[in-house]
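Note that one protein chain of the assembly has been removed; the remaining protein chains are unaltered in position.
Order of writing sets the labels: A and B. Residues in every chain begin at 1.
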Amino acid sequence: MKKFAVAATFAAALMGTTAIHATELEVTHWWTSGGEAAAVAEFARAFEEAGYTWIDGAIAGGGGTARPVMISRITGGDPMGATQFNHGRQAEELVEAGLMLDLTEVAEAEGWRDFIHPTSLLDSCTLDGRIYCVPVNIHSWQWLWLSHKAFEDAGVPVPTNWDEFAAAAPALEAAGKIPLAMGNQPWQSSGAFGVLAIAIAGSEAWEAVNIDKNADVAGGEEYARVFEAAAAAREFRKNSNVQDWNQATNMVITGQAGGQIMGDWAQGEFQVAGQVAGEDYSCLPGLGVNEIISTGGDAFYFPKLNDPEKEAAQLALASLMVSPEVQVAFNLKKGSLPIRGDVDLEAANDCMKKGLEILAGGNILPDGNQTLSPDTQGQIEDLMTEFWSSDSISAEDAQRRYAAIIAQAD
Amino acid sequence: MTDTALDIRASAGSQARAEALTGPNGPKPRPIISPRNIMIYGTLFVVSVYYLLPLYVMIMTSVKGMPEIRMGNIFSPPLEITFQPWVKAWAEACTGLNCEGLSRGFWNSVRITIPSVIVSIAIASVNGYALANWRFKGANIFFTILIFGAFVPYQVMLYPIVILLREAGLYGSLTGLVIVHTIFGMPILTLLFRNYFSSLPEELFKAARVDGAGFWGIYFKIMLPMSLPIFVVAMILQITGIWNDFLFGVVYTRPENYPMTVQLNNIVNSVQGVKEYNVNMAATVLTGLVPLIVYFVSGKLFVRGIAAGAVKG
Partner (left out) sequence: MDRAGRPNQLFRNLNAKIASIPMVLTAVVIFTGATLWTVVYSFTNSRLLPRLEFVGFDQYERLWSSSRWIVSIQNIMIYGTLSLTFSLVIGFVLAAFLDQKVRFENTFRTIFLYPFALSFIVTGLVWQWILNPEFGIQSVVRSWGWENFVFDPLYNQSLVLYGLLIAGLWQGTGLVMCLMLAGLRGIDEEIWKASRVDGIPVWKTYLFIIIPMMRPVFITTLVLIASGIVRLYDLVVAQTSGGPGIASEVPAKYVYDSLFLRQNLAQGFAGSTMMLLTVLIVLIPWAYLEFGGKKRD
């Protein structure tokens, strides 16, 4: 350990970016795809410029692999300096157990509540009136990414909403394309379902199920239509044999697949591939049906380290993360929306601008992560993984089991 | 099954005698070309292909360029050999901002494996010796528990050990992981040593007692010098076992201490753009290299080891 630290400081000194005795902070996250890594590098750069040392603790394999490691390290008494979680309830118990640093003072001094928009982001970081995390971006799930090349090859116009997409699917298939690309990881299955739910059942039904945990609505007619649509989409995705979301995105980029339901982070991959929104690909918020986006995203938590020097570094990193310059630099690379209502995203492309408009218009919902416990989310993920990958479970069965999970949800 | 034990002892003395003892016992051989021989060699040959294929594919894939992989088939030899994937896997592959490839994991694995092997073998050999030669009241109860422990799914103990290590302030450290490996290596190793020491002639032990040698005296002066082969066997078992561990590495260490297997899984699963199958395969070969070398170098001893450890009971 010591050797490592010495080497890191030495390297930093050689590069001339930091003072020799820079406080170092290990930051864990699961941003490992091309676009993500480029974005997180912006944080690292800003932090090092401020005279600290960023020790990158990337954990590959998505949040599913990374969160267990983070949580067991925090509860195991070996906390990192800062760690990524999704907004919402993932770290709730850690905060309750008093393992997280209270950021309220910094937040109040800098007036976070005044510029963080929507304020629900900060609410998700708040427990008993104290603030424990820094939201860094807004991610919304409700996007359909479409490959212009795939539709050209199939000889059909690029659809403008989900119904047109469904209608065009046979043509895509006839042209040897996979209509809908989707990775096999559980979170992707349940995410795609959530998107269909908001688009098809509408925000009221969605809120009844996800916020009020109303099992009757979950078993009701609006949701029946959602499950039917999902069963249809299940056919479209049949041949997409990939695991990771960005491999699925890559199929859209190369025109092997017609489209993908994926959050706005897919944007980063298109950007890395040098594609232009509106020319090479299109994006339809809310699947082009219901232009509503959810405001989930990532937040950073700072475990208590009981070391004043490190604590100062933690607070410095916290305030850096919400500062306007870092927000712009980070979110442009990440393809996500900034958490500040007051920054200027001139450089944003078409898709991001659409998102910003919807955000400004207030057509927003909280994210599932903010309303459901990880346990309930896990159960839904299991169900959705099973449902999306196998014809043996019918839409009605799936809905019945879904309603049962919602009935037990906490 | 005393033969196996005999085997090991014999091999320490004279290789030739060991050969004589372990010679095949099957029916007498018949003329070289006979239906029976064709069947036997045919089967063995076909099965060998199944066993060798993955190794072949791994190596071939790792020296091809990506365009060739996309065009050609996985069984064809490379048209153009490139070591770029190996270089990338070893030193450049990225997980997040860390682009150090597998090299860091390799050194972590070395730093985990060496102390774990030494500590676990030292403790288990003394345990086995105490159990075999110094039976004290209750010893067998603990031994039985230990053996039961070998079959308890690790998952049952995973979390309590997190708590124990945290309370000891060792969670996430290499020391903690060494302790975990020592604990979980203990049942099989203790069994191995107990059986081996039990198979040594008891007269040796009794004579030493009469001469007034004590517990440690007998261990160091009589038992150790006689048991070099079993120590080698234990080392082989532990080096491969610990090097190949994934679960403990992922649960009980922090990312900067990740062993090679965990890092391999990370590199293969962190896709930046297109999956680079050649780099993945090079990384896979690299991770498998150490246990493979141990295996090929130790050869017969490895075989004897697992046979002795498992067959005797």
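Definition applied: contacts are C-beta pairs under 8 Å (C-beta built on N, C-alpha and C of every residue); 3 or more make two chains touch, one makes a residue touch a chain.
Quantities reported herein were computed from a predicted structural model and do not represent experimental measurements.
*Asks:* Given that one chain is not shown, what are the shown chains it touches?
*Replies:* Touch partners of the hidden chain, whole complex considered, are A, B.
*Asks:* In the full complex, which of B:V87, B:I118 or B:L164 touches the chain missing from this view?
*Replies:* Counting the whole complex, the residue in contact with the absent chain is B:L164.
*Asks:* With the full complex in mind, choose from B:I123, B:L174, B:M226 or B:L301 the residue touching the hidden chain.
*Replies:* B:I123
*Asks:* Given the full complex, what residues of chain A touch the hidden partner chain?
*Replies:* 64, 67-69, 71-72, 75, 90, 92-94, 97, 184-185, 241, 243, 373-375, 378-379, 382-383, 385-386, 388-390, 401
*Asks:* If the hidden chain were put back, which residues of chain B would touch it?
*Replies:* So the residues of chain B touching the unseen chain are 1, 3-4, 22, 24-29, 40-41, 43-44, 47-48, 50-55, 57-58, 61, 69-70, 73-75, 123, 126-127, 129-131, 134, 136-137, 139-140, 142-161, 163-164, 182-183, 186, 190-191, 198, 214-216, 240, 243-247, 251, 261, 264-265, 268, 277, 280-281, 284, 287-288, 291-292, 294-296, 299-300, 302-303, 306-308, 310-311, 313.
FYI, only the chains that are shown with their structure count from here on.
*Asks:* Name, in rising order, each residue of chain A that touches chain B in their complex.
*Replies:* 1, 4, 26, 28-29, 31-34, 37, 40-41, 44, 55-61, 65, 69, 72-73, 75-78, 80, 244, 246-247, 250, 269, 272-273
*Asks:* Of all residues in chain B, which touch chain A in the complex?
*Replies:* 94-98, 162, 165-166, 169, 171-173, 250-251, 254-256, 265-267, 269-275
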